[in-house]
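Next up is a structure, given as structure tokens.
Missing here: one protein chain of the complex. Every other protein chain is in place.
Chain naming follows the written order as A and B, and within any one chain the residues start at number 1.
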Amino acid sequence: MAETLTTTLGVTDDAQLAPPSKVGDRLFKSLAMVMGLSVGVLIVLVGFTLWRGASMSVHHFGLGFLTGSKWDPVQEVFGALPFIYGTLVSSLIALVIAVPLSIATAVFLTELAPPRVRQPIVSVIEMLSAVPSVIFGLWGIFVLIPWLRMHLFPWLQKLFGFLPLFQGPNYGVSMLAAGIVIAIMILPIITSISREILRSVPDLQREAAYGLGATRWEVTRIAVLSYAKRGLFGAVVLGLGRALGETMAVTMLIGNRPEISASLLAPGYTLASVIANEFSEATTDLYLSALFEIALVLFGVTILTNILAQLLIASTAGPKASRAIQ
Amino acid sequence: MDLAKKLGNLAVTAMMLGLAGKASAQMLINGAGATFPYPIYSKWFDEYAKVDDSVRFNYQSIGSGGGQKQILARTVDFGASDGPMSDENLAKASGKLLHIPTVAGAVAVTYNLPGDRKLKLDGLTIVDIFRGKITKWNDARIAGQNPGVELPDIDIVVVHRSDGSGTTYIFTDYLSAISRPWQEESGKGTAVSWPVGLGGKGNEGVAGQVKQTPGAIGYVELIYALQNKLSFADIKNTEGKYISPSLDSITAAIAAAKVPDDFRFSMVNASGDDAYPIAGTTWLLVYQTQKDPTKGKKIVEFLNWALTKGEEMAPSLDYAPLPKSLRERVLAQVKEITF
Partner (left out) sequence: MNTSSRYHAWRKIKNLTMSGVSFACAIVVIAPLGLVLFYLIAAGAGAIDWHFLTQLPKPVGETGGGMANAIVGTLALLGLASLIGVPVGVLGGVYLSEYSGERMNWWIRFGADVLNGVPSIVWGIVAYTLVVVPLKGFSAYAGGAALGFMMIPLIIRTTEEVLLLVPNGYREAALALGIPRWRINLQIVMKTALRGIVTGVLLAGARIAGETAPLLFTAFGNRFWTHHLKDPIAALPLQIFTYAISPYDDWHRQAWAGALVLILMIFLINIGVRALTRGRFSGATR
């Protein structure tokens, strides 16, 4: 922005215009700058608060915190591995379900759909992204879980019961249930970012492929998708970042059991859920500090994931692709 | 422009309406803790609002662990817990913290089986179910105690608390008292390391989970099982009789209890023909020296009301009121609260 363009007027006439207020300018600019820099302040604030709270636990357990699999508030032995496992597995399930659906939908919206069909679908997806997590949890408890427990899970056990993935008692609340609900919640963001990415692929690419006689699908596959590979990967990573931090719906559907199990039908526990359930009740200082450390791990993981996602998206579609409201 | 202004106005107006909803001279006293006595406490606070319109008691049932933590941190005005605070934790308090027993209740072992069958279980069977050693409902040990009852061949789904819970304390207190292996593997406490099972948040969460899951078994305060029409078991007591949790059997259990001066006591596995073995009392945690005189005065007034008039409401919700002799000792303790 042009910085110094102060002009002076009214030197010749009687009309005496006051010179532009330097004080006002400086004040306003400083104020705006402070507000702008608040972003950095907030990041530091969050990191510092979590670090300070976690320091007791960090010193007590060291790196063993990340590899310990026992979470015992009575003995004051805390290990984060079950939660890290739960977070990763539930997010992975969500990605496996959501990514193909989202990217296919984005392809449909950008390459195939006539505008009359496109607009309502886009609106519906935007509405889906506005539904709060707790409502998905509510729906999950009373609609999804009973259906899973009575229909899908027994069917899975009948067909694939030989795999350790589907063994064990069928509770309904489980890692898989949480993964399904997370998938529903990250569909909108992966779809909309993928759409931006696909839109940013230059038409020239498509036209070149058409010129060679490709069918629509071939154009999409050869010219668009491979060009957009990195950006699409970024969209997926962004979805992952969102999935890692999901709290309420997961807490209501995952069974809250800090245990590592091979079966997807077994209950689990995530980093965010254990904080939600136990933060207001941690009676001892070490317990509270361990929960702070869990929050620190969660914070670190989501930041790294988001940074990776932003970099990937920017490299394909340019800096404008990451919209403010996603 | 208009929309933002309108929304802003709407929010402020809503706030004003809500705020003006009751006399603005009203005081709010906050408490948090046990879900075990939540039904009787919420009834008390609702009734007391009619007795004294100038104060409202806002109680959030977040679990006994939460109650202990928040009163230690002084983020609430009183706490509630059905697991007594350990000496270690009491030492952390920034003032003398009193345990005021209010009512006694039963921990019912509740389950979700088709039909309305009443099961008889003894303590060691329950221990092994919760240890994951007994996994099917038609196991011989369960069938042996329940001749003539048809037991389905389905998995037992154990449900326990995922939060710090006094109900857990009472339940594990009982399990530890009767079983050495349990005592060594998991012990007693407001949160223990559970060998198996799903976690539910609060008594409400466990009851909800049991209700939704066929084959589930869990432990909840009696009123939660009754209000939600959940079946619960008759438990074998020290005299060898199978007793159902009820007002009478809880009263029998507390009558046999020996209560020390600081009022922290256990009443599990009580002796007596009619005593229910998994019963416990619940406490309000209040500082002896109240920092805020107006709040302190209101708290003392409420406590006096609860320990006299409030106790009369307990039986209707299947909580046992304190025996007369104990009640008098507690009222004497309340007199020592200064503000």
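By definition in this document, a residue touches a chain if its C-beta (ideal position, glycine included) is under 8 Å from a C-beta of that chain, and two chains touch if they have at least 3 such contacts.
The structure presented is a predicted model; accordingly, all values stated were derived computationally and were not measured.
S.K.: From the list A:Ile84, A:Val107 or A:Ala228, pick the residue that touches the absent chain.
M.R.: Of these options, the touching residue for the absent chain is A:Val107.
S.K.: Which listed residue (A:Met127, A:Leu163 or A:Leu212) would be found touching the missing chain in the intact complex?
M.R.: A:Met127
S.K.: What does the interface between chain B and the hidden chain look like in terms of residue numbers?
M.R.: 1, 3-4, 7-8, 10-12, 14-15, 17-19, 21-22, 24, 26, 28, 30, 32, 38-39, 42-43, 45-46, 49, 56, 58-60, 73-76, 200-202, 204-205, 207-208, 210-211, 223-224, 227-228, 230, 317
S.K.: By the contact criterion defined above, which parts of chain A meet the unshown chain? Give residue numbers in ascending order.
M.R.: 1-2, 5-9, 17, 20-22, 24-25, 27-29, 31-33, 35-40, 42-43, 45-46, 49-50, 53, 100-102, 104-105, 107-113, 115, 118-119, 121, 124-128, 130-139, 141-143, 184, 187, 191, 198-199, 215-218, 220, 241-242, 244-248, 252, 272, 275-276, 279-280, 292, 295, 298-299, 302-303, 305-307, 310, 319, 322-326
Note that only the chains that are shown with their structure count from here on.
S.K.: Averaged over CA atoms, how far is the centre of chain A from the centre of chain B? Could you give it in whole Å?
M.R.: Computed from C-alpha means, the inter-chain centre distance equals 38 Å.
S.K.: Show me the residue ranges of chain B that touch chain A in the complex, using the header's touch definition.
M.R.: For this pair, the touching residues of chain B are 32, 62-63, 65-66, 68-70, 72, 89, 155, 157, 162-164, 186-187, 189-193, 197-201, 209, 212-213.
S.K.: Looking at the complex, which residues from chain A come into contact with chain B?
M.R.: Listed in rising order, the residues of chain A that touch chain B are 70-75, 141, 145-146, 149, 169-173, 251, 255-257, 267, 269, 277-278, 280-284, 288.
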